[in-house]
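Handing you this structure, nothing more for now.
Note that one protein chain is taken out, while the other chains of the complex remain in position.
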Amino acid sequence: MNPPNPIESLLRMDRIPHIWCPGCGIGTAVNCFIRALMESQIPFDNICVVSGIGCTGRVAGYIKLDSFHTTHGRALPFATGLKLANPDLKVIVFSGDGDMIAIGGNHFIHAARRNMDITVICVNNFNYAMTGGQVGPTTPYTANASTSPYGSFEKPFNLPKLAESAGASYVARWTTYHVIQMKKSMLRAIKKKGFTFVEVISPCPTLYGRRNRLGAGLSTMRYYKKNSVIKNGAPTSELDLKFQNKIVVGKFLDIEKPTFLDEMDQLYKKVRTSAV
Amino acid sequence: MKKNEKAVLEGAHFFTGNHAACEGAIAAGCRFVSGYPITPSTGVIERIALRFPFVGGVFIQMEDELASSIALQGAVWAGEKAMTITSGPGLYLMMEHIGLAVITETPCVFVDVQRGGPSTGLPTLPGQADMMQARWGSHGDYEIIALAPDSPQECFDFIITAFNLAEQFRIPVMFMMDECIGHMSEKVVIPPADKIEITPRRYTKLPPEQYLLYKPEKDLVPAMVKAGDGYHFHVTGLTHDERGYPVISAECQAELIPRLVDKIRLNEKKIRMLKMDIPDDSEVVIISYGITSRVVTLAIEMAKKEGIKVGSLRLIVVWPFPEEVIKDIAKRVKAIVVVEMNYGQVFYEVERVSAGNAKVILVPHAGGTVHKPDEVYKSIIEAVK
Partner (left out) sequence: MVDAVKTKKGRKARGEVNIIKERCKGCGFCVEFCPKKVLVISDEFNSKGYHPPVVKNPDDCIACNLCGMFCPDFAIYSIKVN
């Protein structure tokens, strides 16, 4: 007998198989994420995974660590509470495009603004998949969704640009085709202090893919392979995505700046010592 | 703030209700507060922000009440006692997460310094019209604990009780103040720290392999755990089994919801707090809570001077509702007068529970100020006719 898949030790094997569709990229993102966790050498007891609601929101339920499946859009403030109450915890938020950027948008920009020491992995499949494929804040212009059945006529967010503008200290984007780079970015994001953001573009064969006739997950993966361009360090303003067009991936931002806790601790210390 | 600021400011003070609530929370061991400014509650977080650097707490003003009401729950699961503070129009933004705290059994305190409503209403003036919102505001079936203090002293004393009840029953506890009490200044005596009874969090004694996050102990309450201790537990807002894993089925729902409800209903006597002064020959009993009870005290004095046989019942714990107590009173008296600063909220509960055994009369008030003693007195006279 061969040894089991090494990543099984961090999966709740009593809940596998998971609910994600054949060809969905969330499993691939989780796969790389677990490998990144193992490589990080951060003690597993100190790691917390927090998710919101949606297909990606189900990630917390499959990871065998202290994990939290919270309310729609609110994974980040919950994660903030965890981190501030126990700064020794390494807190990672795994959330989807709708959850993190629409209903969670306000929390996203403020956590980034504060440079809260939390890693955010945002799986972007361009729609609200769990609830049937509705339009979301990252749905490309003209793409079909169940609540934009004639094609979306809204301009979507450019997530790396949003993260950078709001104040993140690490920003990267990969697709689920780029497993090696994705894992490396996740590892860097996890180990780095500050608000670190990794966008993972993923197929959604059952909803977004089907509604836009993009084929099964494999077709979308082939499209990623063919149409992705790696441009590390590219300005985030150049990372807009057009429907079924070029995808610029890479690591775009990696800077050092004080976190919320750095600032708070420094100030509180000063306040305490200057009091008479 | 002084250099060696203690957590428990033993001694006599002249505090507003808001500041007393802040000190009570600190004395209770609260070391995480997430909040958002909203009149008339802001005094609490302003004082928290001043005090926390000295008592080892963390305060964060979040971007909105939605964030505040869940950030405190993250802090609880990391091992701290936590609270958030708001007023009526913030409370309804927190309803989502009160529901989350109920189903995940997260011990924490939500303070509501009530003001006139609905909507933006009367930001700087009192109301008591959030009582039903506190009871039923979130969606789904659940029981909640809610306390109503009547003075800054009670803000200090009973917020500690609120934290203790939260730990004892692994539930969010509502602390229903109002603008009057929040803003009024009165003498508050803070006892020495060792005289203050604190209920510690009931952490499990079982090792990770044996522990189940939602397996109840004899009192229907499961033991708690915290992140970082190696339990690798999973908390979800979905209906879940004893392991904490989501199970989307009617059977699982039928296991979970009755326990969450019974956890409080069957323990109502243990949670009950009220001040009863009902002489045996009472013909009418006045029921009130919070600031209104102070007006009622004067009205009752006036009525007694006229020879009216009147008793009073002040609710300190409003939810769970002390049904047995009121059922019993209704059988013994001619009339019950419910005085509250709203258009009838607790009144309907009194009426329901009285089951026609006594006349139940409401003395309402749209809010903005307290009742005039005279209007309450007149209702007492009417009630015994």
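Note that the chains take the letters A and B in the order they are written out, and that residue 1 is the start of every chain.
Here, a contact is a pair of C-beta atoms (placed from the backbone, for glycine too) under 8 Å apart; a residue touches a chain by one contact, two chains touch by 3 or more.
Being a predicted model, the structure only gives us computed values, none of them experimental.
S.K.: The chain left out here touches which displayed chains?
M.R.: A
S.K.: Can you tell me which of A:I47, A:V198, A:M221 or A:I247 touches the chain that was removed from the display?
M.R.: A:M221
S.K.: Can you say which of A:P22, A:G132 or A:P149 touches the chain missing from this structure?
M.R.: Of the listed residues, the one touching the omitted chain is A:P22.
S.K.: In the complete complex, the non-displayed chain touches which residues of subunit A?
M.R.: Residues 2-3, 5-8, 11, 16-18, 20-28, 30-32, 35, 176-177, 179-180, 183, 216-218, 221-222 of subunit A touch the chain absent from view.
We adopt the following convention: only the chains that are shown with their structure count from here on.
S.K.: Could you put a whole-Å number on the gap between the CA centroids of subunit A and subunit B?
M.R.: 38
S.K.: Sort out for me which residues of subunit B touch subunit A in the complex.
M.R.: Those residues of subunit B that touch subunit A are 1-3, 5, 31-32, 34, 53-54, 58, 60, 62-64, 66-68, 70-80, 82, 96-97, 100, 227-238, 245-246.
S.K.: Please give the residue numbers of subunit A that touch subunit B in the complex, ascending.
M.R.: 12, 14-15, 44-46, 48, 50, 60-61, 64-71, 73-74, 76-86, 88-89, 106-107, 110, 260, 264, 267-268, 271-272, 275-276
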